[in-house]
Each structure stands twice: as C-alpha cells, then as structure tokens.
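Here's a slice of the assembly, chains where they normally sit.
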Amino acid sequence: MFLPKRVLEEKIRKFLEEDIGQGDITTSLAVSSGTIVEAEVVAKEAGVVAGVEEAVTLLESLNLQAEALVADGSRIEEKTIIMKIVGDARTLLAAERTLLNLLTRMSGIATTTNRLINKVQDAGHKTRIACTRKVAPGLLYFDKRAVMLGGGDTHRLHMDDLVLIKDNHLAIIGNVADAVKKVRNAVSFSKKIEVEVTDVKEALVAAKAGADIVMFDNFSPQQVKEAVALLEREGFRSKVLIEASGRITERNILEYAATGVDVLSLGELTDSVKALDMSLEVVEVKRK
Amino acid sequence: MFLPKRVLEEKIRKFLEEDIGQGDITTSLAVSSGTIVEAEVVAKEAGVVAGVEEAVTLLESLNLQAEALVADGSRIEEKTIIMKIVGDARTLLAAERTLLNLLTRMSGIATTTNRLINKVQDAGHKTRIACTRKVAPGLLYFDKRAVMLGGGDTHRLHMDDLVLIKDNHLAIIGNVADAVKKVRNAVSFSKKIEVEVTDVKEALVAAKAGADIVMFDNFSPQQVKEAVALLEREGFRSKVLIEASGRITERNILEYAATGVDVLSLGELTDSVKALDMSLEVVEVKRK
C-alpha cells in the first residue's frame, strides 16, 4: 500500500480543509504572523505507532519541518517523543488537530492489531489476523494501512480486488456450487475467489467448485475445527485457504486460533477503534 | 446541523466511491442485471440509532426505495428492523458496506453519548455532555451529528465558529489576560471566546479579561469544585460558562458532574467509538 507523497497529501489536505472551515479564527487573532515555534508530538500512553508518514507528509506539505523520531510500526512507551516540528506557529496550530486525529486513530488501530497478533503468536499459532471493510467511511487507506503497520493482514482493499461471495449473494443465487462456477468462468485470472459459508457442508461444496478461500461466518471454535478437519479429509486443505470471521474477540481468539484456521478476521479492528492518546506541545518560541 | 439532501448525498457518495474502487466484481459476476430484492437493516444489539437520514439519503440517491422504521435518536432493541429497502440487487449489494459503516459508527457514537447523559441526568445533574474536535478525519459532520442525536452538545464545529485559546496558544502568547483582551477587541461580535486554563487562578484572570467560557483542562474533580467556587465568590458564575475536559471517563463522570460545572467534554465520544452492530439482510428476491 505505497502512495507517492503527492497523492497522499491530497487525501490528508481534505481532512484539514474540513477541520479549518473558513479559517482558524483563534490563531489568526491570538498569534502574530511570522511567529516560529518548535513543537513535539508526545505519546501519552504506550502502544504501536502508525501514521508517522502521514503526519510528516501533512506537515511538509504545509512547509513545516518535521523530524520523525520513531518509525511507523514501532512500539513506543508513554512519553515517547514521536516527532519534532519547527515552523510557522499559525500553520502548525491550524493543523494540530488534524495531525493528531490521524496519528491517534492509526496508532490505536495498530496497537490493538499488534496486541492480538502477539497473543496468538505467543500461544504458538501461525494464524493471520486480518481486518475487514468495516472502516470509518472515507478512511479505507488509513485504516487498512494502520492494520498493516500493526502486523495485520489488510484483506481486500475495496470491492474490486477479490471476489467475495457472501450470504446476501447466496440468498439471491441460491446455490453455492453454481455461484462459484459461474464466477470462476468469468472472473479475471488475476483474482482469487472467496466464499462465505454458513455450515460445514457448504464449505466442502465451495472448495469442490473451485473457491480459493472459504470463510466460516459466525462458527463456534468447535465448528471451525470440524470444518477444517473435513476439508483436510477431503484433500482440500492445501488447495484452499480457510478464514473464520464473526464473534471473534480478544477473549476467545486463542480458541479460534487453535482450530488450525489460516486467517481470523475481525471487524472490530477498524470499526471500534480506541485512539492512542498523544498531544502536540509547543516547546519553544523561536521567533515572535 | 441541517444539510439539504443534495449536499449530504455528495459527502456520502464519496465514501461509496472509495469503497467500490473500479467496481464491485463479485456482484457483477454473481448477480444478474435486473434482479430486484427486498432487504432489511437489522440491529444486532440494543442502543440509540443515528445515521438513518444519511442511510436513506444514500439509498434514494441510488434509486433504491428506503423506508425508515425508526427515527434518528430513537432507542432500539436487539433485532429491531431499522429500515426496509427495495430495489436493484447489484446496487444494494455494492452500497451495503458503506451504508452499514456509516450507520453503525453513528449509532455507536449516539449510544455511548446517550448512556453517559442518562447517567448524569439520573444522578440529578444538569451538566451538558459535549464532544470535541477529536473526530475521525473527514467525518466531522457525521460524528458531530451523531453526538447531537445521542443528546450531546456538538461543541465547536470547526476552527471558525468559536475562539478557543488553548495551552499552545498561551505557550506562545505568554499571558492569559493579554491574550483574551487582544482577541476580544478584534473578534466578530458574533463569536464567543473560550479559554483553556491550567490552574484556578488563570480561570479568574480569563473571566476578568472577558472570556465567555472557561475550560478547566485535566483538573481533578476536587480542583474543578474549587475553581467553580472561586468564580462564584468573585461574581463571575452567571457571566461565564464553565467547561471541564480531560481525564473524564464513564467511571468518574458523576464526580465531575457533581462539581457544578456547566459542560463536560470528552474526546472519547468520537475518537474511541464502539460501533453498534447491525447487518443488512436480503429477505426476498422479488425478480431475477
């Protein structure tokens, strides 16, 4: 998920424009034009940082000097200074909230993702932890990238990069086997096909019909275990990736990981984010 | 915060465009053109619903019929059917995730806001509960509106509608009294002036200098109580609104409310949202 800075900047500038409205009236009246300050972004709790590249891109686009002291994806402690900034005070204060909103959201996502991954890996499982498309509207790139920086799998990036036949598709089409075959013939060779199934049998049908990935939706750990075993017995284990989704939480994630499933996906990683607390502090007024 | 539908639609359509990318390849291949379905949006947990107007606006702009069964701001139970939708299956499936992402985020915000307000009111306090500008970037309108629908106060809507002199402004200007006076003379008569203070004395200085609102940042409940008392003694209680912010959580909110402060503002209402779980379910295929 690499974006050239100029492209990234456009996305972020729109957030800034929204937050400013017709202009920052406080700064305009309270801070003299030409004032130069030095400031720091400081973590107020420990976690995994994400959004540093985005923050630096925003600041540089505003002609502020930004020096990142920690890299995206790093683990940080409380009071870690994440970046130092020097430049025009009015501009910095006008951008402060947008900067922090992006950094604290992305870092919050990376922190939670990373904690779940560590939990699963510490228990000796190789299960991938993935997010879904349940992001904050308009923040697809940033939410997905934060998951990636936390060590997670981004899953599909929008609706054009993976065929994912879900419950509502099947409610219309009626038959898993037909649906998969119809799509298999028509879809580009460059795409994988995933099917969401609601019982063990359907999983086998989907695999036989040529699905690359099968997703067990709202299965209990026990059901997942049985489904994995069935696919193994029928010789599809090496041909088909298995994903489980729904009802998976930090509490039960090890039970799911122990089923031998390949991927666990959690909507909560991006739709129920806890921001990682940070603040921007002016540390020196260099010119008034 | 009223927006004409046509204006609202533009904002939401951009979210949809991002989510779709170059096109929904699953629906395109799996669902026949011309298929008409009926579907429902169903709550999977109890809460306060928000985003219904946004959802209906999105659906109608896509030429889908949408009938809301509950109004924005209503309390709903698990399994409540929030809306019924009839129309082109491909279009609906392409819009499903954007629709739900908006509804579940806004409803999550409204639900938490409302719970805190009830807690405070049930304890007999009249304190207003407000959000801040700590929103998801790009979602200022939606996050603020969700707070409002949950019964909360939207606080300033961007940087142009309230003068808010914060710690970083004061770090540059140096002197609260000077800062407030300078701004008071220059600012439009249509704006209020708020000052964030870090100790009790500063609160008095700000009030004397002409601030309309004083915000106590990161004060303990005890400190807030003392500050309120001081302002009262000095005769400013009826002239100045008092806001407390920082460190306020669901656990300690009653202690803060008991201090007699006018407004409590919490960044968490919008930066640490827990989505309210909902799903869209196709309930009938009306034409294939």
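Read from first to last, the chains carry the letters A and B; within each, the first residue is number 1.
Note that in this section a contact is a pair of C-beta atoms (placed from the backbone, for glycine too) under 8 Å apart; a residue touches a chain by one contact, two chains touch by 3 or more.
Quick caveat, the model's predicted, so the values are computed rather than measured.
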Number of identical chains forming the whole complex, with 2 shown: 6
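The criterion applied here is as follows: only the chains that are shown with their structure count from here on.
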Residues of subunit A that touch subunit B when the two form their complex: 12, 14-15, 18-27, 29-31, 35, 37, 39, 89, 93-94, 96-98, 100-102, 104-105, 108, 133-140, 142, 157-161, 163-169, 171-173, 179, 182-183, 186-188, 191, 267-268, 271-275, 280-282, 285, 288
